[in-house]
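Of the protein chains in this complex, one is absent; all others appear in place.
And now, chain A:
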Amino acid sequence: MAPAGSSSSGSEAISLEHLVQYLATTGQIQEDVNQTLRTFGTKDTREVILASKLPSGQDPLELLNAQNNTLGYLYILSARMSFPNTPPPSLPLIEAFCKDFNPEHARFAPDRVTALAKAMVQAAGENLKLILEPLRDLATRYPPTPSHLTTLHPIFLTACVTTRHFATALPILSSPIFNIDTSLSELSYNDNLIYHYAGGVAFGALKRWREAEEFLEICVTAPGQIPAAIQLEALKKLTLVQLILYGKATAPPKYTNPTLIRILKNTPYHTLAKAYPQTISSLTATISRDIDIFKAEQNLGLVQQVIQRAPRWLIRRLTLTYLTLGLGDIAKEVGIENEEEVRAVVVSMVESEDINASISVDGTVTFATSTAQFSKAEIDKAVAQAQAQSQLLQELERTMNSSKEYLVKAIKHKDDAWGPDEDVMFNTHPGGSSWTDENLYS
């Protein structure tokens, strides 16, 4: 059967029947299969054929197996979903494919994978949450490692955020992205921006502020010649998240686009960050004028959380000034009238280890000096992490040093002048890592 299949691929009038037969055979070289699927027939008929049914009225997909004939399955599925006049395939079929497809095969046709995911979102319409599961499978299984960014990431994340199923995104979000491979899928800078922005939004909604900060910061500091509007939105959210996390807005990294920072200075977000922390009533007065802006930019919820947290920062500041304080004194300082309410805040702060304090019967709060203690296990873990990190960096450096581009440049430079040291070629000695250090910590 196999030779017949391959010979038919060249013929002009190819029928779906032949194609399916060809596809159903296992064990071909996947690159050829992809090539066949991409080039058979004419440009106009190709998608029509893929989307049609067998002459017997049978569904071609029934003859194929998602795991063994991934590429064929993928082509037919995506053709059917994006072709206007054919009924879309049933949801269980899609779910099954997403669960079972062979990622290595699928990587030969990245554009079809992306198209499938996009078509799924489109077809789902209002019922977006039904396809979250298959989208997640797709996004988890398709990339070779979890640290790779693909076009599926932003699609999935956007779907999660739109449907407010933030926790569904966690498995994907929990592994940081640090690999970009454009042969894996056709990435654009927007994919990176949207993925990290949506990730930041999701973490924020789950109140995992530290991660939210990191994701938003990645979005804000993405390399670029000009700032994107989404980066400004991310920076606004980042400012609010930092207020929640640290009680103040920290300066963004040096490589942030200065235009963004300048624009932010003229927004109410900057005003709020400068006033923070104060008593709830005075903060409310501060933002009262700008409340419509916050509302319009969909950040009012976050702003309110920022304001609700202000007393905690005020109490935190008191611990630096006082050893003991009555609940009444605290109440006066942070602008809460009710002593019981203050007690609740203090207790919750002690519980979350924000402060190290004890409340005695008469309502005296004693702040102990809060120095963090580390167990041996924690320190060992940190050391191990650091070692892994440095190994990774070393590895990276070696790859870089042996890359063609670098070598060409280095040798050219050597001809020009004195140039870099001999260890350009065999860079293994420890001094070689100095450039990373300088870059990172300067």
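The definition used in the following text is that a contact is a pair of C-beta atoms (placed from the backbone, for glycine too) under 8 Å apart; a residue touches a chain by one contact, two chains touch by 3 or more; residues count from 1.
Following the convention adopted for this analysis, contacts and distances are computed from a predicted model.
Student: What is the protein name, per UniProt, of the chain that does not appear here: "PCI domain-containing protein", "Transcription initiation factor TFIID subunit 6", "Potassium channel subfamily K member" or "Galectin"?
Tutor: UniProt protein name of the non-displayed chain: "PCI domain-containing protein".
Student: Per the definition of touch given earlier, which of A:N190, A:T284 or A:N356 contacts the omitted chain?
Tutor: Missing-chain contact among the listed residues: A:N190.
Student: Looking beyond the chains shown, say which of A:T145, A:N266 or A:Q373 touches the absent one.
Tutor: A:Q373
Student: So which of A:P60, A:P143, A:G204 or A:P311 would be touching the chain we can't see?
Tutor: Touching the chain that is not displayed is residue A:G204.
Student: So which of A:P103, A:P146, A:G247 or A:G326 would be touching the chain we can't see?
Tutor: A:G326
Student: Which residue from A:Y142, A:F166 or A:W313 sits in contact with the chain not drawn here?
Tutor: Answer from the full complex: A:F166 touches the omitted chain.
Student: Taking the full complex into account, what residues of chain A touch the chain not shown?
Tutor: Against the missing chain, chain A presents residues 154, 158, 161-162, 164, 166, 176-182, 187-194, 197-198, 201-202, 204-205, 214, 217-218, 221-231, 233, 253, 255, 298-302, 305, 317, 320-326, 329, 364, 366-367, 369, 371-374, 378-379, 382, 385-386, 389, 393, 396, 439-441.
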